[in-house]
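Take a look at the following structure, please.
All protein chains but one are shown at their positions in the complex.
Chain nomenclature is as follows: A and B, assigned in order of appearance, with residue numbering initiated at 1 for each chain independently.
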Amino acid sequence: MMLFAIVALPLLAAGLCWSTREPRVAVAATLVSSLLVLALAVRVAFSVLADNAVVAIENAVAADALSALMLLLIAAVATTAAFFSWGYMQRMSHDPGRIWFYYLNLNLFIFSMLAIPVLVEPTLVWIFVELTTLCSAMLVGYENTRAALEAAWKYVTLSLMGAAIALLGFLVLFSAMRAAGGETYTWEGLVSAAPRMPPALIQTAFVLVLVGFGTKVGLVPLHTWLPDAHSQAPSPVCAILSGVETTVILYVILRMLPVLNAVPGLETQLWAVSFGLVSVGTAAFLLIQVRDYKRMFAYSTVEHMGIILMAAGLGSAAAHYGALYQVLTHTLAKSFCFYAAGAALLATGSREISAVRGLIRRSPAAGASLLLGGLAIAGAPPFAVFLSEFSIFRAGLAEERYAAVGLLVLFIAIGFFAVLWHVNRMVFGRASAAVQAFRLPASCSGVLVVAAALVVVSGLYLPEPLHDLLQRAAASMTR
Amino acid sequence: MQSETLAALNTLAGGLFLLCAFGIVATRQVKGCLQLFVAQSVLLAASAFLLGARFDSWHLIAVGVVNLIAKPVVIPWILRRTLHEEIYTRREIDQAVNIPTSLLAALALVILSYFLTLPLLEAVDPASRLGNVPIGFAGLFLGALTLAVRREAVPLLIGVLAMENGVFFAGIALSRELPFIVELAIASDGLILVFVVGVLTRAIHKHVGSTDVGALAALKEESGP
Partner (left out) sequence: MAERILYNLLQVAVVLAFAPLAVGVLNRLKERIQSKRGPSVFQPYRDLWKLFHKDEVVSEDASWIFRVTPYLVFVTPVFVVLLIPVLTSYPLAFAFMADMVGAGFVLALGGFFAALAAVDTANPYGAMGASRTRMVGFLAEPVFIIVFFTVSFVAGSTIPYIVQKQWIASAANFFAPSHVLLMAAFVMLILAEAGRIPVDSPSGHFELAMIEESKALEYSGRGAALMKWGGQMKFFVLMCVFLNVLVTPWGLASSQSAVEVLLAIPLVLGKIFVFILLLVAIESSLAKLRLFRISEFLGAAFITSVAAMITRLFAF
């Protein structure tokens, strides 16, 4: 029942936005629904910890530990984004009469994302993955500038292309399951039928799904849309896109890994690790020459997606724990980074790194947040991202993958220095002409404080239930 | 009807499907592109009917009906409602590479898809070893090629839809017993797709001035401060 409520609430909010078209109703509906969804997600997490799974409809709608983790993350980012949008859109939007449209799309987007961890049949999951693209298309192009529309168009076309390829992958997967004599086309059913699947079919299916959904996740070389879309959208939307949406699609790919591991004699580990490393490396080098700070954070997303995929590909339980821990920390830190970027944009009005200097003098809140966010996402200790990356290194060394871990350390270090250099230039130094005295909207500062607290606290202390959840989710991946 | 004639007609539908995919890559006129897509969808439905008759599966026939209604009828209707009239009269003067080259690339992709699907077909059960699978894969690749070489908005959308057509064409041979509700959901998903992209194209037409989205290439790292 809770699962249905979680999915239905944003849909209701969207309906309210559509029917009344009043900005205040839209804002209120969004805020209320996101808070309720967060509460429900926490309850689902506790239920999963108690009963091992929450089942609403057998073989159709259910949540296990991994799904509960995803629901929690989506709900958290959705709530912070909703609150941030409140102040941000009021300040930034040129046309108050269109705000309802923004909230409509926002709620539909959140709805489509929430449905993905909750469904267990791959083709239904695919449908909602496509829906995330479609619902966020108008959000990316919301500002109707030439650049925003270009970003939206590239986003839509590349994502839909990837979705078509992934659909073929799922259909091949279905025929593989039939060839193995399986009956239920769910993640569980696939894992149990896996040992009897013909290797050619399952390998083709995996490659197709990896390439297809890898486009949406932002894996190199299919990532070209990501910097554009994740920088041209309004900042709260970027936070959701970078923070949680790419992760949710990566979750779908991660769901396929236990199936692959159960089929004897496949080289999937190699694929996942190499794809991951290529993404991390390319993103690290691209971070050096970036000119726009939102694009910088977008490239950082590519880098982290690569890290997570590589960690999942390493194969051991510890590596999977590291990957999921990285998912958690990346979501918290990346959304915070984009809120900081949004604050910086409000303060300076420019996206260019070179146009922003001495931000800390102009708007202490924005400057401090940007500094904190940059440090956190680059992987500086004592923040959580550093801890999760370190646990991945440890797991990799335990598996004796010295070359892979060495490359990973190198690339992460390059990215670290690049991000810090850019953030340093922006936050400190003499105030440039574009920087004048400024006050952030109340809700934005509130969100910044909350998100910063989460980022800082998660580096120091991981609550026991959360740790349990991560462990169970990692165990389910290492079947 | 005899199963041999059914098989022959199915292969015929496959060959014409492939030809439509080639046409979608190469046609200059936007309207022509849309008509070819409609033809391709009708051929997909025809193949679904033929396979349904051959395997005695009402489920495949239902798939055919859904495709016949959704793609040739509803999608052009949605496009007409969301797009400005002027978009239909456009024709592409140039592609990213010239047309004979893209046709040759299309040919190479078809040959590639045949080679890729050979090991697949050996692994599937003998009843599924139909020409649908390589042609479906070819349709997928040719749709991706369309996305790569074309510059106008509507042909790019049709490229995406053609990719899905290809996926379905392979799917009706590979995954025949997929629950019908799923197929219905995928079809309606396709309709939402067309609607959203239509609205986006309209926004682009309104704010940028033309639907030549290939010309929108400003977001790069090299753009100076």
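Criterion: a contact is a pair of C-beta atoms (placed from the backbone, for glycine too) under 8 Å apart; a residue touches a chain by one contact, two chains touch by 3 or more.
Treat the numbers as computed from the prediction; the structure is a model and nothing was measured.
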Practice item. Could you tell me which of the visible chains the hidden chain touches? Key: B
Point to revise | Touching residue (missing chain; options B:24, B:87, B:130 or B:216) | key: B:130
Check your understanding: Quick one: which of B:33, B:61, B:83 or B:121 touches the chain that's been left out?
Key -> B:121
Review point. Who touches the missing chain here, B:69, B:97 or B:111?
Key: B:111
**Study point:** subunit B residues that touch the omitted chain in the full complex
**Key:** 4-5, 7-9, 11-12, 14-16, 18-19, 22-23, 26, 99-100, 103-104, 106-107, 110-111, 114, 121, 129-131, 134
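Here is the rule we go by: only the chains that are shown with their structure count from here on.
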**Study point:** Centroid spacing, where centroids are CA-atom means, of subunit A and subunit B in whole angstrom
**Key:** 30
Review point. Where on subunit B is subunit A touching in the complex?
Key: 116, 119-120, 122-125, 128, 136-137, 140, 143-144, 147, 153, 156, 160, 163-164, 166-167, 170-171, 174-175, 177-179, 182, 185-186, 189, 192-193, 196-197, 199-200, 203-204, 207-208, 213, 216-219, 221, 223, 225
Exercise for review: Note which residues of subunit A are touching subunit B in the complex, please.
Suggested key: 121, 123-124, 126-127, 130-131, 134, 137-138, 141, 144-147, 149-154, 156-157, 160-161, 164-165, 167-168, 171-172, 174-176, 178-179, 185, 198-201, 204, 227-228, 232, 286, 289-291, 295, 352, 354-355
